[in-house]
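All protein chains of the complex are present and in place, except for one that has been dropped.
Note that the chains take the letters A and B in the order they are written out, and that residue 1 is the start of every chain.
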Amino acid sequence: MTDRTMSKFQVRLRGTVLAIGALVFLFPFYYMVIGSLQTEPDPTVAGAFPNPGNLTGENYVAINERINLFQGLVNSGIFTGGVLIGTMVFGLLVGYALAQLQWRGRGATFALALLVQVVPFQLLIIPLYVLIARDYGLSDNYLGMILPFFINSAAVIIFRQYFLQLPKELFEAARIDGAGELALLWRIALPLVRPAIITVVLLTFIGPWNEFLWPFLITKDAALQPLAVSLANYISNVAASAANPFGATLAGAVVLAGPVVLLFIFFQRYFISNDIGSGVKG
Amino acid sequence: MTAIATPPGTPGSPAPETGGKRSRRDSRGAPGGTNRRGRPLGRNPIGLLFSAPYLVFVGLIFAYPLGYSVWISFHDFFFTAPGAEVDRPFVGLDNFATALGDSAVRQSFVNVGVFLIINVPLTVVLSMVLATALNKVVRFRTFLRVSFYLPYVAASVAIVAVWIFLFNGSGLVNQVLGPLAPDPSWLISSVWAMPTIALFVTWKGLGFYILLYLAALQAVPKELYESASTDGAGAIRTFFSVTVPGVRPATVLVLLLATVTGANLFTEPYLLTGGGGPNGASASPVLIMYQKGLQQGQPDVAAAIGVILVVLVLIIAYLQNRFAGERD
Partner (left out) sequence: MSTAVFAVGILALSACSGGGGGGDSADGRGDITIWYSNNESEVAWGKQMVEAWNADNPDEQISGQEIPAGTSSEEVIGAAITAGNAPCLIYNTAPAAVGQFEKQGGLVDLSSMDDGADYIEERSGDLAEQYQNTEGAYFQMPWKSNPVVIFYNKDMFTAAGLDAENPALSTYDDFLATSRTLVESGVAPNAILPAPTSEFFQTQFDFYPLYAAATGGTQIVEDGEATFADEAGYEVAEFWATMYEEGLSGREQAQGDAFADEDAAMAIVGPWAVSVYDSVNWGSVPVPTSEGISAEETWTFSDAKNVGLYSACDNQATAWDVLKFSTSEEQDGQLVELTGQMPLRENLQETYADYFEANPAYTAFGDQASRTVEVPPGPNTVQMLQAFRDAWSESVIFGEGDVRESLDAVATEVTEIAQQP
């Protein structure tokens, strides 16, 4: 419908720009998959195309022999799931409170969320490790793994921003009707920020899924380690001694990225609304 | 154009100036000064209840390490095993002086400045334009969206390998560029190393920011587009007069997140340029902090670098919010 404002030429231009953009974004991944299937690395232009003589599944077999992929996947799932639950429940509540409610300490809480976001993790890592391993006694434990990531502060900031965009009048009216804040949040606010939720889910998911150093520090028991830990280990140490180190590294990369991409493709249609402008109606 | 820029507010439509809304509301709440005194926790004390889990979480997880790090930055300190008796005298600003007296540290701050100057504007512009284009696309929308999100989803450890393969001296990029390829090549050129990293980080994070903008675009009321169309505005004019102001809250957010994430740059120089090479041209403050704190046993100097960085970022974030943010 908004296409009415665009000429044929502009529509075509937009299509071209998007297609080129998609190509730029997809190509390294295509290259990653091709590279992971090569017997010998081939940096020439011809190497970007599959060559039947240079294809092998050997790089994947090598990973599978070294790493318990299934156990890693389960551990990653528990780690990521815990963080997702924490952030989606508690992060959402704070985001809403920061945007739509007037209470003492609101400014300070927002400043705190910002501060947490600004402080580099490398500054905190040893004290944090000491705290969780020694004071809370949570090493070699899923809880210890999840705890530092439990409520993602970036998610809080994003929730706040999207709740801020919602018209206050909506809530005022409902409050006059006597609705409780939880009901307001659940029935009015939440449906209106649906697009923001996918953003937060994605953001929250990515962090723990790809996190390497923390889960590694906190768990020495291989049976508890998430996929990212075993694969990053594999990539940085074991791959170099594989027959095709480059292919082995890329195969590790594909295995790590694969589940997320599949999950994302599967779930994205539930989140992205198809009807433009359906987000907010007065 | 002006007619479009200040559209007649349809009831309940979220005007871009959320801040304006809020201040109006605040002024409405202000007469309740007595009211406020009657409710020491504010008009909606339940907000505190909603935030309690988060506050407890921050208190338990971040407060101690952060406070400890700040304390470390003012003392002669190194980490010790429990029970080891060590004298840790207060040294005032010595660690800060040591940090700032180190040319590598100063260079790293300049480097990350260069990074931010490239990365942040590029991120804002590209993600806004691409999101606007994606928002209107009907065919291939899933395919297109997935392709733009992919780099964001994949772990840095994983994609860095591909980038090195693409951008090294004999890599595909240089093979395609032929004689135009820079010498020394991208990642080992003191001129190109940081821009290449900035480009990589932009590419990697763009999907997420596109997502932020897409979510914001859903909240721009389509009445605004319709009235722009009635006024005969073209696509480009509509973009600048409706879309850009309409997504300003998201822009503030993107600016903030891109700046904060960029300032904490670590993984990419660590992996892409082998620890900040060539010759320190791509070292970031966090990388130096990591070298000093975790490798060289100087957590005191590292903490000082961290504190300087945090303060600088907070100042930048404040300025951004002041000038681009929710206007009053």
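Heads up, the rule we're going with is that a contact is a pair of C-beta atoms (placed from the backbone, for glycine too) under 8 Å apart; a residue touches a chain by one contact, two chains touch by 3 or more.
Because the structure is predicted, anything quoted here is derived from the model rather than measured.
Participant: Missing chain touches which shown chains?
Facilitator: Missing chain, whole complex, touching shown chains: A, B.
Participant: One chain is left out of this view; which of B:Pro53, B:Gly169 or B:Pro195 touches it in the full complex?
Facilitator: B:Gly169
Participant: Using the touch definition up top, pick the residue from B:Tyr68, B:Trp192 or B:Phe266 that touches the left-out chain.
Facilitator: Considering all chains, including the one not shown, the answer is B:Tyr68.
Participant: For review purposes, identify every residue of subunit A that touches the missing chain, sorted by number.
Facilitator: 41, 66, 105, 107-108, 111-112, 114-115, 125-126, 129-130, 133-134, 139, 213, 216-217, 220-222, 233, 236-241, 243-246, 249
Participant: Since one chain has been left out of the picture, which residues of subunit B touch it in the full complex?
Facilitator: These residues touch the chain not displayed: 63-64, 66-68, 70-71, 78-84, 86, 104, 161, 164-165, 168-170, 184-185, 187-188, 190, 273-280, 283, 291, 294-298, 314, 318.
In the analysis below, only the chains that are shown with their structure count from here on.
Participant: Which residues of subunit A touch subunit B once you look at their complex with the stated criterion?
Facilitator: Interface residues on subunit A, with respect to subunit B: 1-7, 10, 14-15, 17-18, 21-22, 24-26, 28-29, 31-32, 35, 41, 43-45, 47-48, 86, 90-91, 93-94, 96-98, 101-106, 109, 112-128, 131-132, 134, 147-148, 150-151, 153-154, 156-158, 161-162, 164-170, 181, 193, 195-196, 198-199, 202-203, 206, 209-210, 212, 228, 231-232, 235-236, 246, 249-250, 252-254, 256-257, 260-261, 264-265, 268-269, 272-273, 276-282.
Participant: List the residues on subunit B that touch subunit A in their complex, please.
Facilitator: 10-14, 18, 21-22, 25, 29, 40-48, 50-51, 53-55, 57-58, 61-62, 64-66, 68-69, 79, 82, 130, 133-137, 142-159, 161-163, 165-166, 168, 170-172, 175-176, 203, 206-208, 211-212, 214-222, 225, 228-229, 233-235, 238, 249-250, 252-253, 256-257, 260, 263-264, 266, 286, 289-290, 293-294, 299, 302-303, 306, 309-310, 313-314, 317
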